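Note that one protein chain is taken out, while the other chains of the complex remain in position.
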Amino acid sequence: MTVLATRGLSRRFGGLVAVDDVSFDVHAGMIKALIGPNGAGKSTLFNLLTGFDRPDAGDISFLGASILGWAPHRVVRAGIARTFQNTQLFDEMTVAENVLVGMHTCLRAGFAEGSLRLPATKASERAAVEQACRLLRLVGADRFADSPGADVPHGVRRLVEIARALASNPKLLLLDEPAAGLNNAETHALATCLRRIQADGTTILIVEHDMGLVMEISDEIIVLDRGRKIAEGPPLLIQKDAAVIEAYLGEVIADA
Amino acid sequence: MSRRLVGTIAPVLAVMVVLALPLVTTDRYLFKVLTFVGLNLIVVAGLALLFGYAGQISLGHAAFFGIGAYTVGYLTADGAVPWLIATLAATVLAALVGFTLALPMLRLKGHYLGMATLGFSEIMTVLFVEARGITGGNDGLRGIPYPVLGPFKIATPGGVYLLVWITAIIVLVLAGNLVRTRPGRALRALHGAELGAQACGIDTGRLRVQVFALSAGLAGLAGALYASSVGYVSPTTFSLEFSVLLVAMIVLGGTGSIAGPVAACVGLTLLPYVDALIPGLPREAVSFLQDWEADIAGIVMILVLLFAPGGVAGLIRSMTRAGDSR
Amino acid sequence: MSSSELLQFLISGLQSGAIYALVGLGFTLVYASTGIINFAQGEFFMLGGVLAVAGVRIGLPLPLAIVAAVVISAGVGVAMERIALRPRRDSGALVLIIITIGVSMVLKSVARHAFGPNEMALPAFTPGPPVLLLGAAIDRQVLWIWGLTLVAVIGLTLLYTRTRLGRAMRATSLSHDAARLMGIDTAGVVMISFGLAAALGALGGAAVAPLTQTAFDAGARAGLKGFAAAILGGLGNPIAAVLGGLVLGVLESLSVAFISSTYKDAISLVLLLAVLFLRPQGLLGKSGREKV
Partner (left out) sequence: MKTRRSVLATVLVALLMAAALSGCSGKGNGGSKAGEGGDAPYRIGAIVSLTGSYAGLGTPEQKAIEMEMKRINDAGGINGRQVEVIFEDDATDPAKAQAAVARLLEQENVIAVIGATGTSQTMALRDDIDRAGVPQVSMAGGSVITAEFDKNVFQTPWPNRIVVPFTLRALKDRGLVDVAVISDTGGYGKDGHDLILKGATVAGVKIVADETFNPGDTDMTAQLTKIKSASPDVVLLWNAGKEAAIVAKNIKQLGMAVPLVGSPGNGRREFIEGAGDAADGFRFAAGKILVPEAYGEGTPAFQVAKKFIADYSFAYGVAPDIFAGHAFDAFLVVTDALRRIEGEATPASLRDAIEATDGLVGVGGTFAYSAEDHNGLTEEELVFYRIEGSTWVLDK
């Protein structure tokens, strides 16, 4: 089953074409990676998919229905959650509260119920706190549950964002460079965690620079270069693709 | 004694002190001054949500206060409309105006939002003066009747004091509940990182409008109670200075807190009356305090923020943190 | 309406507008280097006026009294930054803004203690009959105000584009951290901006006093209009502040001419709100994230 499909997606900023006629599908239950050199348009594509930006052309459909032009909060409600390359944690709230905010779409209480604190509200709040703790354990950030967001180390911020994104119970999870700033052991733990999320039935689309991690976990890879899709396929094929090697892998090797 | 126990007992105790005051004294002056405190508390509760939690500045809440006051003044004159209905109407009207204003203001941030709310407030001041058929113009509305609840006429400063404070306490309890549940978290998220909030499925635009309308409604409610308790409404009360003072209460109290602004509100509202509230001050000291009131208020504001940039709430937070580590 | 009348309305608008612009410039200067709105800016306008009058009263020649008023006000501005703001410069814009409100209350009140509650008059810089232009009359003092506004804009633009200090100020406005890394003394830049803003406000106050008289409470309204001017133009750019001020002044004057003098403030504010709703960053402002 196709969870997410884009057709001819384009986005221009002035003269620069950031995303150029990109079409791809994400199938249910897979981990799909989106890679490409810096400035390839990966984050722009993420913004288009989640409603933070509007494409100039093309269509996005989620579970068969178009979500083109939807506001971000509607996209989340539909079942797509994301993290950011520059983490967007709520610094003045504790880590646990951050995850609770992620549950916004799953909880009901509005201004009236919240201020009256009816028994039903209290009960659902208690359940929500338990769920938040579970999610934090899942990503391995539970020991920071009571720290303010501002005090959390950089790598952990990404994990907390993952937990927060999971809190909305998404069918599709979009992760923007989750491994940046993690050491080897942490990256390994992240990989395990992502597999567990996948096993729970959540589809994942991931932007990542850590090729080791990408090759280890992804079922399929899309390669973007200067806004265009230059390759798509399973990791082994991508590794051998001449265009990819020229555009991207060479650069990585040069860097290393 | 456990902290939890203290946490329950202290507010209950404070509420009891507030409610028992009319049994201890009959001083009308004291009641009037404390009524002002209670009225400001109602506005501050809304502003703490809007500004302290959601980070949306408003330099125009005096205008909503005024809308509430004039609505009650106009409706209850000659007993045309029952007090309770008039008060509710005033609250709803202020909230509606806030709602309507918030829709186009959604796009504004920071100083620009400050200017827009300030501009709205100045426009309302012109209307308060010019719409003489409703507001009485510069002469104001006089003889606004005391609150009447069914068969009870609340016609003493003590009674009005109780009414206002009970309202304030209810509002504060509700606000305190709110910030600990889903909508309150959403407000704090909005302030913390707007992109993050949107990514959590929060409709930030709608939330902004909601909290603005809510805080405008609370300001309207306070204004309505002001009109009934003071009995006289005139345009000079709803000034920019009042709006600025309210914002100052939030910052001095500390953003992201209800308790802090409450303490700052009590302090700042009582400051001009301090000469009358301290027993046995010599006449010279009283006139000195009156003369230098603005200087003292300004210096207090500067000093508090110089030594406690997080306001009262920040101060208490750091005190408890120090206590915890010991 | 005859063309000379229309011209007179325009001149009238540009006259008030230039006053708003002078105060607005101070707002924008401080905003550019700190990202905060200095609510005490209006009080420097007041200080310039009352100090100049005080100088004349103790027998100083008018030019000297004005220079003294400007220098003292700049000193007050610098002192305000050093004493009340610098210790808290890392605390976020909000705290700083409320501190400036506190400073404004103190300055206004101290001025009342020092100079009394009554309005004070300052002699015109160059007395004489008004200058006639195509049938419209312009007070000589207004020419001074226009001249000062022009000099201030040109001076600030040159400062920003041609001098090291100006480049340092612009770098500071973009990012304090980056500026510090580039070896810029950001604390010094902020202090100089406050001094400059205070001096500019005071100069405006002294230039306006012969027209309107001045008093301890002249700052609040001037501050309000100047703030509106800076916002209308778009914060952070001297030309924008001047444009905002002039537009605001002309709007007011034209509402008197064509609609109603009673509602002129309301009309200009409604238009200001409309502009903000359409262009949330002001007429010349660049869209982008704000520091609050």
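Annotations for the structure displayed:
The first chain written gets the first letter, and so on, giving A, B and C; residue counts start at 1 in each chain.
Operating definition for what follows: a residue touches a chain if its C-beta (ideal position, glycine included) is under 8 Å from a C-beta of that chain, and two chains touch if they have at least 3 such contacts.
Keep in mind that this is a model prediction, so the values were computed, not measured.
Looking at the complete complex, one finds that the omitted chain is in touch with B, C. From the set B:162, B:186, B:207 or B:263, the residue in touch with the chain omitted from the display is B:263, counting the whole complex. Among the residues B:105, B:124, B:154 or B:230, only B:230 touches the chain that is left out of the figure. Interface note for the absent chain: among B:133, B:151 or B:279, the touching residue is B:279.
In the complete complex, the residue from C:79, C:256 or C:284 that touches the missing chain is C:256. The omitted chain makes contact with subunit B at the following residues, 3-4, 6-7, 10-11, 13-14, 17-18, 21, 24-25, 27-30, 32-34, 36, 126, 129-130, 137-140, 142-143, 157, 176, 226, 230-232, 234, 236-237, 257-260, 262-263, 266-267, 270, 272-273, 276-280, 283, 287, 290-291, 293-294, 312-313, 316-317, 319-321, 324. Against the chain not shown here, subunit C presents residues 1-2, 5, 8-9, 11-13, 15-16, 19, 109, 112, 116-121, 130, 137-139, 208, 211-213, 215-217, 220-221, 252-253, 256-257, 261-262, 264-265.
By definition in this document, only the chains that are shown with their structure count from here on.
If touching chains are joined by edges, the resulting network of the protein chains shown is an open path. Using the mean of the Cα atoms as each chain's centre, the chain most removed from subunit A is C. When chain centres are taken as C-alpha averages, the shortest distance to the whole-protein C-alpha average belongs to B. Rounded to whole angstrom units, the spacing between the C-alpha centres of subunit A and subunit B is 42. With centres set at the average Cα position, the gap from subunit B to subunit C is 31 Å.
Distance from the subunit A centre to the subunit C centre is 48 Å, each centre being the mean of its Cα atoms. Residue positions of subunit C in touch with at least two other chains are not found.
Per the touch definition, subunit B reaches subunit C in the complex via residues 55, 57, 104-105, 107-112, 114-116, 118-120, 122-123, 126-127, 130, 240, 244, 247-248, 251-252, 255, 291-292, 294-295, 297-302, 305-306, 309. Residues of subunit C that touch subunit B in their complex: 31, 37, 39, 84, 87-88, 91-95, 97-99, 101-106, 108-110, 113, 220, 224, 227-228, 231, 235, 262-263, 265-266, 269-270, 272-273, 276-277, 280-282, 290-292. Every residue of subunit B that touches subunit A in the complex is listed here, in rising order: 174-175, 177-178, 180-186, 188-189, 191-193, 195-205, 210, 214, 256.
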